[in-house]
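Attaching a single structure in structure tokens format; questions to follow.
All protein chains of the complex are present and in place, except for one that has been dropped.
Labels A and B are assigned to the chains in the order they are written; within every chain, residues are numbered from 1.
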């Protein structure tokens, strides 16, 4: 592919307050450990045979294809949640699928939505799910808050 | 360019129902033949001298720069349409332009919008259009439906 091949994927999540919505998002990215890289939003497939790892140290400023869900709210007291999940098929030559959810919801509701979406994604592809995992974040807003969850698609050169 | 050079472009379109908006989108991508790749949204130029081909087989999980238009609706009976089109200039050294449209419209209306937008894009660039093509999709929603149209920017390593 035009990009160097994706060799690892890692999920993460974070929540934060900020004095503006964009700062709340930036602070949530920092809380998630991905605040000093460039996210490029992708829609949203797990390449075949790529291991899922703990979030490694990524070079600052690296351009990282990432499937992510985020929600920012300026309504004090409101609970928001973001979740991303992946499912991997039985057949290792086939790709996995990533689904995203964000909304005025609890973490449990967000996770349930992801599971239902992944189940449909596999049913329509005619594949059986070998493994499914969801990362999610829930935040009750104080002033301006953000919840985000992300799955980063990494290549060796991105890593410190 | 940072990416490997784009060597082919291909248009496609699809429509589908799903049990959530994101599944409807995923299902429409599958119907379009691009459901197992990672789309990276671009805004939206056809590089010079790149041939337009039938959609080839793309490696699962590949990261593909794509100009796309999509609309999802949860209003049964509503007709939605998405279209993308490109125009190529007389001068082969100059780039083409891609325009996107989505809305509560028919396919014919979507296509007409694309044509008008491409004509303006070439008028302001002072270029004559040598060739124009629009790909489009129309869908009347049953429960939760999606229409999408896309032009993928491909490099040889993306292909199977």
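Convention: a residue touches a chain if its C-beta (ideal position, glycine included) is under 8 Å from a C-beta of that chain, and two chains touch if they have at least 3 such contacts.
Note that the structure is predicted; figures quoted are calculated from it, not measured.
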- Note on the structure: Among listed residues B:53, B:75 or B:116, the absent chain is touched only by B:116
- Looking at A:10, A:39 or A:67, which makes contact with the chain not pictured? A:39
- Message: Tell me which of B:10, B:58, B:71 or B:97 is the one touching the absent chain.
- Response: B:97
- Which residue numbers on subunit A touch the omitted chain? 2-4, 6, 18-20, 22-23, 26-27, 30, 35-41, 59-65, 155, 157-158
- In the full complex, which residues of subunit B touch the absent chain? 1-3, 6, 40-48, 50, 63, 65, 94-95, 97, 99-101, 113, 116-117, 120-121, 124-125, 153
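Going forward, only the chains that are shown with their structure count from here on.
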- Query: If you average the Cα atoms of subunit A and of subunit B to get two centres, how far apart are those centres in Å?
  - Reply: 25
